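Just one protein chain is left out here, and the rest sit where they should.
On to chain A.
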Amino acid sequence: MAGYIFRRILQAIPVLLGTTFLIYFMVFAMPGDPLLALFGDKTPNPALLERLRQEYHLDQPFIVQYFLYLGGILRGDFGTSFSGEPVSAILARTFPVTIRLAIMALFIEFVGGVLIGLVSGLRKGKLFDASALVVSLIFISLPIFVIAFVGQFIFGIQLGWARTTVSSGAPIQDLILPAFVLASITFAQIVRLTRASVIETQSLDFVRTAYGKGLTRRRIIPVHILRNSLIPVVTYAATDFGVLLVGATVTEGIFNVPGVGRTLYQAIIRGEGPTVVSFVTVMVLIYLVVNLVVDLLYGLLDPRIRYVK
């Protein structure tokens, strides 16, 4: 087991190097001069522009810029944004907010989705199952910004139950509404996935054996059916956690959440290379860790899966 984990971590190094290189290249290849955009519609004088270029190393060829950046990272220096804040500080400020939001959304979608999916699966074809199908189809087919705007309008403005946007420091109570919005789509998918998996598991031999042995439904459903049905659901939810951590740009924008997605979006618009690359590097790291955790979870859920040294 330890050897397996060690090998996986070793494998992550070339992946990280490769992705930072690619991302840096793409930011570099972005057309337009970010420094010119700093001046708005006004044209700066060439001497000043030249000095700013030198300061941000924008006058160097791509490969030099990349190695300067890599060298900085090794010294713990991720660079600075145009507003003078170290990128490491931005990372430390935004990731906790997004992680909090992602955990809340994950909790909502997983608990809600598995419960409803389980009941649907056990009562296949009944009224509950049919209505769960309709509701989940509605959520799957709606784009997230529609859900976000409607949620903001109804719960924030009309009813006043939640703050319209997230206030400074992103306290938990402000994040509830965005978390529900984020959870809504995956929630519906988890319902469908759990339902299908439960139906399949129910018809397997070991379940029939368990009934045959005279075990009660109260024991068979959670221990035999649910546990074995969860494997695909856990994989899905864990990958989704990665997506939640990096892809909540739209929702974070609408609810003004000071998290990763919103900050990254702004950095891309402003052409701040160091910020973009550092964020994406951390995101890749998170993806790698999440994937490793998922693989290890399999072993816990299904003892037949063993890790080869």
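The definition used in the following text is that contacts are C-beta pairs under 8 Å (C-beta built on N, C-alpha and C of every residue); 3 or more make two chains touch, one makes a residue touch a chain; residues count from 1.
Note that contacts and distances are computed from a predicted model.
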The complex lacks one chain in this depiction; which UniProt name from "Cytochrome b", "TonB-dependent receptor", "Dihydrdoorotate oxidase B, electron transfer subunit" or "Oligopeptide transport system substrate-binding protein" does that chain carry? "Oligopeptide transport system substrate-binding protein"
Check the options A:47, A:74 or A:127 and report the residue that touches the missing chain. A:47
Interface residues of chain A (partner: the chain not displayed): 30-34, 36-48, 51-52, 55, 82-85, 89-90, 93-94, 149, 152-153, 156-157, 160, 163-165, 167-169, 252-256, 258, 262-263, 265-266, 269-271
